[in-house]
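Every protein chain except one is present and positioned as in the full complex.
On to subunit A.
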Amino acid sequence: MESRKAKFIGETVLSGYAVVRQIPGAKMTSPIDPITADLWQVIAATDEVAIGVVETTLLLDQPIAITRDKDGLPVVWRRTSEARGDEIDPETIFDRLPVITGYGYIWTSFGNPPKELFPIPEYAEADRKNMSCGSIGLYVSAPRAVENFLDMGHFPYVHTDILGAEPHTEVKEYDVEVSEERDEVLATRCRFFQPRAALSATEGQEVEYVYRVPHPFCSVLYKSCPEDDSRRDVIAIFLQPMTEERCRAHLLQSMVDSTSTITDLRRFQQTIFGQDKPILENQYPKRLPLDPRSETPIRADKSAIAYRRWLSQKGITYGVIPMAS
């Protein structure tokens, strides 16, 4: 991945706020493991939070509130009595959670987050169309949603005539590695026959994918770009774990596409996720089981197996059913 050597340009990093691990008396319905607590967690698309107006959501079982100050910088805090749509003066909020913005989204943390978000260097390329494609609620754990994002075998069945079509169902051999240096799962040489891989595609083609899992609840996909053989479209999914069995999927597209409108590109991605939603919500158990004997993997699931092992080794317990020790 040559392009990953490009310099990472994040948007804004705010620091200097006290990091609060746990407010005494805060409701803790599920224990949050320390790894999860220290991660940056996505909570909202930056554009969708109005200046001086309260937006509310749930993160790791805890109600939080978001607004933006007069400079447009996000402010995030543990919600008390505020309601969605309330007007608020951000200057009056003192107990703030750490905040960072990146890839069009606002991220926060209940622990000691790293200085930066994981890199997606392509996002900074000037000629790309970058867009958030909406936030979709899913009654399933965040790791189940990540695993679905990594999976090609379901294309002909769930994304029929778009990302796949029967009878072209084969998942060819691909490579998976867990990079210790970057601490991420990387699947390369993933190939799949697609009738209409992207909005700009007009005929069926074998599409090549690269998948990264640079964060336990986020994944980035690089796929061959129908418009330019030398470049790759980037689609990322950032999962906001609301509870252990419920999440919001925030989508990012960073496309090389000179003809489609942003509305069309968004609609395409929303169609895809709308197709995944009913399948994901029929998965049981809703938390991702990490014991290898709980489900039946096949060769096509190499990336999912690597992802489950990686979560297990990291010690993530939120949204998963850990291996019985």
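The rule is short, and it goes like this: a contact is a pair of C-beta atoms (placed from the backbone, for glycine too) under 8 Å apart; a residue touches a chain by one contact, two chains touch by 3 or more; residues count from 1.
What we mean here is this: contacts and distances are computed from a predicted model.
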| item | value |
| --- | --- |
| Chain excluded from display, named as in UniProt, from "Transmembrane protein", "Carbon-monoxide dehydrogenase (Acceptor)", "Oxidoreductase" or "Nitrite/sulfite reductase" | "Oxidoreductase" |
| Touch criterion as defined above, residue of A:Leu60, A:Val76, A:Ile106 or A:Val171 at the omitted chain | A:Val171 |
| Those residues of subunit A which, in the complete complex, touch the missing chain | 147, 152-154, 156-158, 166-171, 278-279, 282-285, 289, 291-302, 305 |
